[in-house]
Structure formats: C-alpha cells, structure tokens
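Take a look at the structure below.
Every protein chain of the complex appears in place save one, which is left out.
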Amino acid sequence: MSTRTSGSLRTYLLTRVLLFVPQVLVILTIVFILMRVAPGDPISVALGGQRTPEQLAELRAAAGYDRSIFVQYWEYITGIFTLDFGHTIIDNRPVTQIFTVNGGATLTLTAAAFLVAMVVGVPLGLLAGRFRDTPFDASLRVFGILTYAAPVFFLGLLFQLAFARGLGWLPSSSQASPIVLATVESRTNIFLVDALLAGDTSAFWNGVQHLILPALTLGLLLSGIFMRIIRINLIQTLRSDYVEAARSRGIPERKVVIQHAFRNAMVPFVTILGLQVALLMGGAILTEQTFNWNGIGSQLVRYLENRDYVAVQGVITLFALVVVTASLLIDIINAIIDPRVRY
Amino acid sequence: MATAAVPPPSDMGDVGGGRGRTRLRRFLSGIARPYRNSHGVGRFMLISGTVLVCLMLVMAVFSPLIAPYGFSQVADATGERFGNHLEPGGDHWFGTSTQGFDVFSRVVWGARTAVTVVLLALAFSLFIGVLLGLLAGFIGRWVDRVLVMIMDSLYALPALLLAIVVAFLLAEHVGGGTATAALAITAVYIPQYFRVVRAATISAKEQTYVEAARAMGARPITIMLRYLLSNVVQSVPVIATLNAADAILTLAGLGFLGYGIQPTEASEWGYDLQRAVADAGTGIWWTGLFPGLAIVLLVMGLTLMGEGLNETMNPAIRVRRLVSITMPSIDRATARRDDAAGGTAGTTGSVDDLRKGDVR
Amino acid sequence: MTEPVLSVRELRVWYGTEHGPARAVDGVTFDLRPGEVLGLVGESGCGKSTLGRGVLGLLPRGAHLDGEVIYQDRNLVEASAREIQRLRGPELGLIFQEPLTRLNPLLRISEHFEETLKAHEPDLPKGEAKHRSIEVLRAMGIPPTRYRAYPHEFSGGMRQRIMIALALVLRPAFVVADEPTTALDVLVEAQIIGILADLRRNFDTSLLFITHNLGIVAEACDRVAVMYAGRIVEQGPVNDVFARPQHPYTQELLRSTISLSTTGLHYIPGAPPDLINPPSGCRFHPRCPKAMQVCPQRFPERVPVGPQTVECWLHGPDELMPDGGREILVREEITVADEA
Partner (left out) sequence: MEMRDLEVHFDLRSSALARLLGSAGETVKAVDGVNVLLRRGEVLGLVGESGSGKTTLGRALLGLVRPTSGQIRYGADDLASLPQRRLRVLRRRLQMVFQDPHAALNPTMDLRTAIGHPLRIHGLVSSRAEARDRVIDALERVGLTPAHQFLDKLPAELSGGQKQRAVIARAIICGPELLVADEPISMLDMSVRAKILELMLDLKRELDLTYVYITHDLATAKFFCDRVAIMYLGRVVELGPTEEIFADPKHPYTRALLGAVPDPDPERRVPRDLPRGEIPDAAAPPHGCSFHPRCPLAFEPCGWEARDLRAMFERRWTRLGEDVFANEQPLVAALDDVKVGDGTARIRVPSNRQVSELAGLMEEAQAETPDDPLWRGVVGVETDDDTVVVRFHEGSDPGLLRSGGVDVACHLHDPRLRPEGAERRG
C-alpha cells in the first residue's frame, strides 16, 4: 500500500504544479481586462494636458498603444513570461526595477509581519480554543477583535504617537535613519541583509528598530485573524468524533489536545493561508504609506497618483503572481501534512 | 417529541386568515431567534455588537441633528473661521483639523458616509454575488468553471488593491464620490458572496429535498428559487455582517490612500486619518484619534454581531446552554433495596409522591 | 455465582434543558458478569446510549450523574476524572456506532495503537507495542500489511474492526459497544457480530451491547435488558426473554419487529414519551394494551418472574397493589398525530 500512497502524492503534486500555468494565465488576463476596460490609452491618461497631441501620439506609437487590443494582450502575456513588465510612463524606467529596488523593503516588512502574526496568532488561537468561554478566552477574543477592528493606519498612528512621539523608544518612520541608509551599500536591496553583508551591526540594529513598529502594526492585524480562525478550528476539532474516541481509550487530556486536536486544527488553517497572503499584501500598502516605508506599496501609491497605468498594471501583476505562487506552495504543504488530500 | 406535535389551540381556528400573520410572525421570530437562543459569551457579543451598531446607525441617520456643524464647514454662522488645530474643548469637543474642520462634526457625518457606502456596496455585491453563486452552483458545467475561474482570480488579488484599481478606473470616468466608493467595494465582495453561495448551493443541491423537487417535475428555475435560495440565504447574515465590518475597513483604506471620497463631498474617516498622519509627528493627536476610534467602534460592533450570530447559528461551534438542575437527592438506591427485601408500602409511597411532584 | 464485573445500581443521568431536566436514564440497575454479553435494546431516545456512556463517565457537559457504578469495589460515579481516564483503556472500553469518523484522519493506524498503548504502559518497548497491536488486528481479520495505512484507506467494516481492536488492545475487562453495526451492511454486520460474540473466548471481556435490533441481541448476547423511557423494564437470559416476554412493552416490541418469519404487521400505537415530562407511574401505561388502574398511580416494582426481572404491575407484588388497582384502565385514544 505504501507504494501507492507515495505514487499518488507525486501525481497530486504534478497535477497541482501543472494547474499553476492556466491559473496564472487566467489571473493575468483578468488583470489585463481590468486595466483596459476603461476607454482611452495609458499615455493620454498619464500625460494628457502636459504634452501636445503630436507628442502624445508619438509616445503612444512608441509604446505600442496604437495597435489592436489583442496584440497588446499578447505582448503583455509574453512580456511577463520573459520578465518584461514594460516601462513606466512618468519616469520611463523598467517596471521590474520597482520590484528589484523596492521589493526588498516590502519583503522585509511582510516577512516580519507574518512572523509576528504566526508567533502571536497561532498560540493564542490554540489557547483560546482550548480554554473556550473562560475569561482568558474572552479577553483573547477582545484582543483579536480590537486588532482586527483597528485599521492598520490607525494602529500605526497610535503606535507612532505612543512609542515614537510619546515614549520616544522607537523611530516612527522610514526603514532606517537617513545617514545610515546612505552609508550602507545596497547589494540585495534588502536593507537588513545589506547591513549584515557590510558587517555594519549598528546599521543592522538601526534597521531592526525601524522595522519593529511597522511589523507589529501589520502583524497584529493578521494575528487577530489567525487567532480567530485557529480558535474556531480547534473548537470544532475538539468536538470531533475521533477526539471523543481518543478520550474513550483513556489517552490523557493533554495528549488528546496536542496529538489529535492541535494538529488537525492546523489543517484547515493552512488551506486558507493563501488568502491571508493577499490580505498581507493589501495591508502592506497601507502600512508602507503610514510609516513612510519605501516599498512597492508606496511606489504603487505614487504611480496611482500620477495615473501611470503601466506601472500600476505591473505592480498588480506582481502581487497577483505572488498570491498564486503562495497558494501553490500552501497546497503542496497541505498535501504533505494531510494524507487525504492526495486522493 | 410528542409535545411538539400537539398544536397550541390558537392555531386551530381560522387557518386561512391566520396565514399572513403566521408568515410575519415567523419572519419576526426569525430575526429575534438568535437573540433569544444565544447565551453566555455569544449573547454578550451579539447584544453589545448590536448596541454599538445601532448607536452608529443613529449617528448616521440623524447626523444633521447631532453634528453641530457641516462636514465641510470651516466657519460658524457668523462667518468667523474656526481656526486650525484647535485643541478639544469649548465649541469644538474634538478640536479642529489641519483644514479647520470641526473634528466632532466630521466624525458624526462620517458615520453617515460609512453606512451609506457599505449598505450600497452590500446590496450590490449581495445581489450579484448571490445570483452568480446560485447560477454557478446550480448549473455547474462550464458556467461554473468559467465563473469560478474569474472569481477566484479576483479573490486572489488583495482586496484593497482591487478596490483601488476599480476606484482608480471609475474616478477617471465617473468621478470620485459615494457611488464610486460603493462600486469599488462591491467589486471586492462579489467574489466572497459568490464563493459562499456557490458552496452552499452545491451542498444544498445534494440534499434530498432538491432531488425530491426534481422528482416532482419542478423546473430548474423553480428549484432554484423555491428550494435552493431560501436555504442558501441562511448562511448570508453572518457573512454579510462580517463583510460589512471588512467593507468599512476597505473604505477607510481607500480614503487613506486618497481614492475615496473628497472632503468637500462627504466626510470620510479614512481621509481624515490620512491628513492626521502628518499631524502625529507634531504631537497633534485629536485629528487622528477620533475618526480612528469611530472606525474601531463600528467595525467592532459589526464583528461582535457577526461572531455572536455565528456562535448561535453555526451548529459546528454552538454550545448547548447548560441548565443546572437539582436531582431529588433521596437515596432511592437504599429505598429500592429495602423494598425488594420486603419494605413497607410507606417507603414506596414516598418515592411515588416525589415522582408525581416532579411531573409538571 | 461469580462476582459481577460491573454493578450498576439506581443509576440516573439527567440533562438540564430549558424546559426542565430530561431524564435520559432514570434509575437503572443491572449486573454484568465476567465474560458475559449483555444486550441493551430499546427504541431511539430511550436512553440506552446515555446509559452506556454514563457507565464510562463519557457524558457531555451538563449531564448529571447519580447512583452507583461499582467496578472493582469502586464507585465510578464518584471517581475523579483522572481516575476514570486511567481506567479507560486497560479496564473499560467503548466501541462506537460510526467507525468512519472515529479515527484521526491524519494519523496512521499504527500511531493510534502505539499512542493508546503508550498512554497506559509508558515503558512498553516500541517493538512490543507493534507486536501486540498487530496480534489484536489479526484477531479482527486485519492483515499485517495494512498496519501503517491511514484510516481513509479502509472500508467501513475494516474501520470498525480496527476500532474494536483499539478498544481491546489493552484487554479491558468490560467494553460498551454502542450500536457498533448500525452503519454497516448486512454481511459485514454479521461478521462484526461474530467477532463480538467471540470476545469472551478470545479476550475474556464482558460486553454491554447496545442496539435497537432484536435480531442482533438474539444472535450475540447471553442476557438482554429492554429499555423504555430511561428505565430497564425487563431483563433476563435472551432465550427466556424472547421466548416468554413478561413485560407488555417487550411483548409489543417483539411483535412489531419485522423478521423473515413475519406474516402480518403489528405496531405499538403512540410515541415514546417526552423524557422531560414522562407519564406518571409506569411510563408505558399510556401505550400499554394491558394497562390497569394502578399503572398511572404507582411506580412499578422490580419483580422476579422466572429467570427474568420485570418492572410491571401485572406481576405484582400483590401486597403493594392498592384496592381496585387491577381494574382495567380506560386509555385515551391515540391518534396518528401523536405518533413517532
């Protein structure tokens, strides 16, 4: 039997990976349609009024916007598979440059926030579910609802007022102090890594200090959601038949909870982690804006203000690709931890 | 249960005339049911959430009466300007903002904006989402596949991003404002309702009563409306409440990024917070704190309500109310054994009396 | 006579509901002898499952337990949660109705067994645990090739065999089987009944076999207890009870069962009573064809009739019978509207 099981795991993974391609195509198409349903072309929208009609027409032709929509679609799709996301309109740089230059900051922020969310949300969710309807559970739930109800930017604002302005413990904005930023040579565009590569520990600590408030802000938002999901999953698992059966065999309650309930409660949580990645990215845009964090989100807002369709389309495409990839990874993890998925 | 089968005498009378009333009563009792059936933490959440939401609703409906000034008013009736960054107190309970607006009035009017936008968005997205979800779930085949593909892709995009893009595109052609904001949020929640309703439809479709309807010869449209819809919508209230909370946050996020409603059109909390970020550096706390708190309270109210509803309506996590009872504590074991050993009728009598006393 | 493995005395299990206490089990007394299979039959809602779980202390929150469950000179009703937890497995076991959901889908069969053995015998070497598990599984007809498989790789009947093996791997002295074959097909049901009926031979285990199927009782049990509305109304050796049922409810139940030899239909009018407001006196009296004046007035006594014990005024005791108690009771009409 064992041979069959591993064989079908392999088949499942193969199927899942192959499914990735059409999924990406569909999502790219939808992004393209979304961006192009509006009449008019990107060049006129961004630069209309600033240039003469002749100049506009020239730019349009140069960027290929005078061609049929299908040709443009084809170029968009093939472009992405060759990592060519086009050039921004207002400052005419490759869109991929936004990713490489500002991606590091966003990655640092989201990774740290995700860590916060897992470290805070998962154990608290498990504890709240385990001790359901006790005062402990109630206070955890209030915490969860509060962190969820406070918009990231409001929470960020409060943190700035309290910890930066009020107590003066931590810096309130940017990735690092301006001088430090200027001294560290950027190699990977991930500031903390660059600082380490340069062997500059004080710059590294400076970066960490700057990271704490934004990461907490975004992480707490997510932790409340994680907690809620895990709590409910655990409650449902604790009333499942196999948990009762385990009790009937005299397995000590502590072991029942750990061996049977915790692990099983994590399965549905993992399956919806993919969607939380989307939430994380959305929150990152707001957090970056609040903390003047120079990541992709801040850039997106800048390009939005300038109505730069190409840049906006590129960033949205990237976000969509990240989410689809994340859901692929999560499905694979899920197949490994849950033997039923393989069938 | 045998008791359930015996109808109360009031139902025995005029059956035809009582029907309308029965329906209304059923509807009202349907609304009241979660409040009546809830208990413990769930009840607390449900009721406190409802109170918060009602407070906000009152603020939204009566904002012209509650707010001392208009949402874009910068001077009082005599034409004298309020001044910028006034601290809370005196005429301006919550102070004034960078632009010289009265913060308290902005907060009150903001409730109206939030409620209007969210109600509009909910209505649109519910209508479209439920319709598409029903269709996809019921028809299946390629309709389902195509819709699922589109909706899943939309769902994969960060909600805020999707709202921004839609607002961005609409702003270009429709202009900013309440309707644009509502449509942007609608776009975000259609996929969610679609997913929920589709899943509910597919599981309801497997129910025997739907097959029974097919066996009766019902047309697909009849099955959908009479058998699926009424059962599928039961899962909607919880999600709608929770989504309303989420929609408030998305609206504020839009405003915060400058894609919501402009200050001259209506008051919007997210916009006010955006203006307040700059203030925070200079130690001006009131411009950000009050609109932020307003958002927190409304979202909290809706979340509490949604979770409270979930707790009482979702059988998977519902707890049965524990009613403590007292068992008659006489030692019947010994009484019985004495009987078997030839006890007196008197002992049995006492047991009997006790039992009869228990009945009703 | 040998000492009973388990003695239940005047056990009561009541649930608090908003309309008052529901008396799921209301004064039940029985003994289980070593190696004996006792069938507990009754219609749904008569409290038989509650009784089975109550004995093992596996009741949901909000259930109130009272009376005595004597196992090895200890009253389990008063035992601490920890004490009962230690007994469950090596001394007391439970086999469930629905085997499909009773195994943790993320754990291999081997992990279920090793966990159970480890919980009660922490010093057991791993190899020995495996050996013992495979031996029990073999006795249940599960090939050793499947030891490391996951639950979803088994059919319903196989899973029930695994559940039985899990309950027996520590060789408990007493096992409750709660409708273990209800979810299974006829042939598989027969296989499982065969296994359970053989328990005493292979495992020296006493069994409380809860079922609604009288045929299964006849097939697998030594003695039978018939339950109605929270009470055991008749108990005795299976052959005697089925050949000469003494309680009118047992008689009616046997008559209304459709078997291969059925030639005409018979049923008991009315529905089982509401356990919150049970009828006064004998709970069966509103449906009983032989009801007498005494039945609604006084609670019936437990009377020995031959090898059986019956709770019915028809069998006395005469010294407690009030004057005119034997007069026939005029029953209220039972309409379909009141049926179950």
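Labels for the chains are A, B and C, by order of writing; each one numbers its residues from 1.
As a working rule, a residue touches a chain if its C-beta (ideal position, glycine included) is under 8 Å from a C-beta of that chain, and two chains touch if they have at least 3 such contacts.
The shown structure was predicted, so the numbers you read here are calculated from the model rather than taken from an experiment.
**Student:** Touch as defined at the start, partner being the missing chain; which of C:Gly141, C:Pro279 or C:Gly316 qualifies?
**Tutor:** Residue touching the absent chain, from the options given: C:Gly141.
**Student:** Tell me which of C:Gln72, C:Asn202 or C:Asn239 is the one touching the absent chain.
**Tutor:** Going through C:Gln72, C:Asn202 or C:Asn239 one by one, C:Asn239 is the residue touching the chain not shown.
**Student:** Just to verify: which one of C:Gln191, C:Ser206 or C:Gln246 makes contact with the chain not shown?
**Tutor:** Touches the omitted chain: C:Gln191.
**Student:** Give me the subunit C residues in contact with the hidden chain, please.
**Tutor:** 43-44, 131, 134-135, 138, 141-145, 155-158, 185-191, 193-194, 212-220, 238-239, 242-243, 252-254, 256-263, 265-268, 271-272, 335-337, 339-340
**Student:** I need the residue numbers on subunit B that touch the omitted chain, in ascending order.
**Tutor:** Per the touch rule, subunit B residues meeting the hidden chain are 1-2, 4-5, 7, 11-12, 15-16, 18-19, 22, 145, 207-209, 211-219, 222, 226-227, 230-231.
Rule of thumb we're sticking to: only the chains that are shown with their structure count from here on.
**Student:** What chain is the most remote from subunit A, judged by the mean position of CA atoms in each chain?
**Tutor:** C
**Student:** What's the distance between the Cα centroids of subunit A and subunit B, rounded to whole Å?
**Tutor:** Going by mean C-alpha positions, subunit A sits 27 Å from subunit B.
**Student:** Distance from the CA centroid of subunit A to that of subunit C, rounded to the nearest Å?
**Tutor:** 55
**Student:** Could you say which residues in subunit C touch two or more other chains, in rising order?
**Tutor:** In subunit C, nothing touches at least two other chains.
**Student:** Mind pulling the subunit A residues that touch 2 or more other chains?
**Tutor:** Not one residue of subunit A touches more than one other chain, so the list is empty.
**Student:** Sort out for me which residues of subunit A touch subunit C in the complex.
**Tutor:** 1-2, 5, 240-242, 244-253, 255, 259-260, 263-264, 267, 337-340, 343
**Student:** Quick one: in the complex, what on subunit B touches subunit A?
**Tutor:** 40-41, 149-150, 153-161, 164-166, 168-169, 172-173, 245, 249, 252-253, 256-259, 270, 273-274, 276-277, 280-281, 283, 285, 288-289, 292, 295-297, 299-300, 303-304, 307, 316-317, 319
**Student:** Inside the complex, what are the residues of subunit A that reach subunit B?
**Tutor:** Against subunit B, subunit A makes touches at 23, 26-27, 30-31, 34-35, 37-40, 45, 132-133, 137-138, 141, 145-146, 148-154, 157-158, 160-161, 165, 172, 228, 232, 235-236, 274-275, 278-279, 281-283, 285-286, 289-290, 301, 304-305, 307, 312, 316, 319-320, 323-324, 327.
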